[in-house]
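Shown here is a partial selection of chains from the complex, left in place.
Chain IDs A and B follow the sequence of writing; residue 1 opens each chain.
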């Protein structure tokens, strides 16, 4: 497929490095940037046919099949609307909008126009993540109780990220969008997120936006999706997820501990990895950065989906839900209490507050816990169903 | 020193195994249990001179120098008061009380009587923790911004833990007391904890108390001490701490990943570790469980402190502060907003809300971030001090 690229910055380069590698079939053919020099350099670096400082010109190019939006957050809506006007399939980088309102307008526009619209949420496509979701869907972890997704590093690459008006916020909007959607995937996209509690602070940097935040997203079935985001972390880029289920646990480490340890006195120093903070001592590179961050699998899903006329794993609707959750997070951080998540257009299931099921030990007792003692005996903690009294019982080996 | 042991359960055995090992000089000489059989068996197992079902008899024994309280939570106050009456030094297992009120009565009683009173907070004595605190105190991490302490396992050993009236709560009181005090040690015991936000739920077990909780403790200087506690974790005992400072990071793993990996098909199966859930496949034992949990260093500090007439690292006052924080956590879990921590007797510093200091790049700009690019260039993000405008600047290598 022929791709138009909007934007020529850090992420546009990561996308191009991914798309033009490994003998993939889809090609970027032109690029838009507000800055002509940047557009030109990008076009040269990736061997594109043309570049322009007119977004419309790039999108309208007849040979373009798909448009990728790699622009700062405050330009997403305008770009999406241009794609709608041109009737082109569109893939938009994360976050979809700065607010749910903005995201909803984009969602409605592409749906009304009947266009393919993919949400480029790369961290929901890392190979470890995809296999984890598969295990969760297979039931290997039982019912999911809690997830934690953490992204922390010393701060983003470009000036506009640090300006609240352009970005829509700080670490919450920049990193929280990843973490929230990771949690949704594990807990189930069909389960309604109902409220959020969030702490946010500007602990280190001279900026308006938050540079550190922790949030808890509560789902209708009682599950919690925790996010931890920061621009104050020292030591590189910390990308970790955890999942707790009634039958199991998953721990993912996508960046600083992936089985690649390198010690160097610093001779012959070179670029180690995104946001690495040092080039001597013990370092923890990753093998293939784009792969580890999910880009190849993400674009494969997107273009396969277009080919086959199916929805991709991550859609504009997902982007909208994420924005709705983050809206509530920002409010909660100010009001200091749990905030209801407002989703005007909920398409998942309802009424999943349900009953818990307890294991019975016998007619009169629930089984609370079974444990093997050092001597091999089995120890049981039981609760009487009527009186509620707890007792313990030891069964000799 | 001669020690009287109150209680003969799981923790009393861990304590005895520690005290009577490694050619240590202090000895348990007698034991009290409500159950005569348990007392007798304990006395035999550890070669004690006597045992009794009368707490008073045990404490009053003239040769006793120090009393260790290893009783269920609801019996701590009574036991402490008996020690006060007998004028004996006392060491009490965690948590000190079920509430701050209870803890404060114990604190005041021992202080009024001028008795030595140590708080047996073992996880603040693990060797990794002690060395970490030393690094933090040396300034290796700069100003501490955030700590996370996590304890999660499939649930406690004895029936009384599961009964809210006897224990004072669920995972929060059982495990949160550890995590809160770990955070205090890293952030600084002198810094006032001001408010708490806590989520708690009973996700799995047929009990009244919470079996899973997450809390954020905010300190006066803006630092956050996060705790994550659960009785629903699958996979063993998860004991991890993290610390983020302006100059560094600490990650501690005290149980499931300590450099000891064992795979077995299950032949010759035996006891692997506390709360291990399996005896085949990949297992993660620890070398010396008591050591890894901090018991030897804890008792060394306690008895050395008595010998030298100094305070131990962990005192009844610390136990009281922990209870005050947990009180607020329980309230927050119910009210669903941040709750003020009520400390009637605050002995630390005040007024640490202070000013942040920002790095200036030049007279007009703050330096927000410096980053080395793959090509060796240095990229700067700057903020104009007056206009607040963000700019980026690249310095050629």
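By our rule, contacts are C-beta pairs under 8 Å (C-beta built on N, C-alpha and C of every residue); 3 or more make two chains touch, one makes a residue touch a chain.
Since the model is a prediction, treat every value here as computed from it, not as a measurement.
Asks: Considering just this structure file, the complete complex holds how many copies of the sequence, given 2 are shown?
Replies: The entire assembly in this structure file is built from 4 identical chains.
Here, only the chains that are shown with their structure count from here on.
Asks: Quick one: report the Å distance separating subunit A from subunit B, using the average Cα coordinate of each chain.
Replies: 33
Asks: Where on subunit B is subunit A touching in the complex?
Replies: 145-146, 152, 154-155, 157-160, 162-163, 197, 199, 201, 203-208, 212, 214, 216, 218, 222, 224, 226, 230, 232-235, 244-249, 271, 275, 279, 336-338, 356, 358, 366, 368-369, 371-376, 379, 381, 383, 388-392
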